[in-house]
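First the structure, in the form of structure tokens, and then the observations on it.
Removed: one protein chain of the complex. Kept in place: all other protein chains.
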Amino acid sequence: MDTIHLIPNNSLLTATPEEGRQLAIKLARLIIKATQPDESKRQQLREIYANDAMMLIAIGQTVATEFATIAAANHYWR
Amino acid sequence: MDTIHLIPNNSLLTATPEEGRQLAIKLARLIIKATQPDESKRQQLREIYANDAMMLIAIGQTVATEFATIAAANHYWR
Amino acid sequence: MDTIHLIPNNSLLTATPEEGRQLAIKLARLIIKATQPDESKRQQLREIYANDAMMLIAIGQTVATEFATIAAANHYWR
Amino acid sequence: MDTIHLIPNNSLLTATPEEGRQLAIKLARLIIKATQPDESKRQQLREIYANDAMMLIAIGQTVATEFATIAAANHYWR
Amino acid sequence: MDTIHLIPNNSLLTATPEEGRQLAIKLARLIIKATQPDESKRQQLREIYANDAMMLIAIGQTVATEFATIAAANHYWR
Partner (left out) sequence: MDTIHLIPNNSLLTATPEEGRQLAIKLARLIIKATQPDESKRQQLREIYANDAMMLIAIGQTVATEFATIAAANHYWR
């Protein structure tokens, strides 16, 4: 059995742009989780980046890049 | 009912490039909002990044990446 | 009437690569203007980033990303 | 014989998005390994970036960029 | 007469990949020149970024982005 860790449902296809956007956020978070598996440590770091303007902007950049791929996969939900 | 949080109107399609650009800014802001839901905290951070040259440039980079996706979705409004 | 703020002429199409490049610079600047509307404040920040090597490089990165979209919109002026 | 160092199986093609995501992480790590071949040194650096919010975000950005290429190679596993 | 400032020969098309790469470097430099027109000031900044590891990497990132556009314009010189 193949355990899914990095992509929910093992698919880039979503019904709507909104769900695509939620997937982009999840993909970004799962990379952080794969790199720092300790939940309590991640909780501390979340406190840091949620209160740092530059880090919030950088998170936006990462999500934008993930979303570009998901949007292309879904033919932009046209 | 599906509440929309991350993409206004749940669509990447816009009538004009100008509206596409406005959407890009909104998408970028909604990721910050999803990561830092506290409005008063976000207000403080806005004060910081609106007065920091490097952060303004980084916001420009993020919006440019979001816009690339929106522009492709709209066949560049050709 | 729809006031244009973020894209001059509300179009990504330009006659030449040179004009496409000028548009890329304008798009990048208009995001900074939308985020920091105070002209005198922007003037101060311009003094900062025009004299900071890392910020100039980051501006180059942002313009390159904007230009990629404009160039694709124009079929690379082939 | 051609020794493979930078891409496992010398291919961008994977059976699933999940495997594509794992490949993206490996590609990113193998560039770090190629630049810093000393295993003990890399172990020290891993301790640093796994506990630094900004670095974790930056890793996410890099993996997102690698994944964009892998996803395109696989026609997004549509 | 249209004075060219930002793209030599007002074209993204080059005979070879090597020339495409040289063009990418020029495009990146001309954005810096447009933002900081003072030649003596740019000379000082060049001294700084040519001796700073992080800035050299960031320049590489910018040139890579410019080159992606130029390579696409030239159908990758296939």
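So that you can tell them apart, the chains are marked A, B, C, D and E in the order they are listed, and the count of residues begins at 1 in each.
Convention: contacts are C-beta pairs under 8 Å (C-beta built on N, C-alpha and C of every residue); 3 or more make two chains touch, one makes a residue touch a chain.
Every value quoted in this text rests on a predicted model; they were computed, and no experiment measured them.
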Omitted chain - touching chains that are shown: D, E
Interface with the unshown chain - residue positions in chain D: 2, 4-7, 10-13, 27-28, 31-32, 34-36, 41, 45-46, 48-49, 52, 54-55, 58-59, 61-62, 65-66, 68-69, 72-73
Contact set of chain E toward the excluded chain (per top definition): 16-18, 21-22, 25, 49-54, 56-61, 63-65, 67-68, 71-72, 76-78
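Assume only the chains that are shown with their structure count from here on.
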Shared interface partners, meaning chains that touch chain B and chain D: A
Angular offset of chain A relative to chain B [C-alpha, multiple of 5 degrees]: 60
Geometric centre distance via CA averages, chain C-chain B, whole Å: 16
Separation of mean Cα positions, chain E and chain A [Å, integer]: 32
Where chain B touches two or more other chains, by residue: 49, 52, 54, 58-59, 61, 65, 68, 72
Overall pattern in which the protein chains touch one another (line/ring/star/complete/other): line
Pairwise chain contacts under the document criterion: A-B, A-D, B-C, C-E
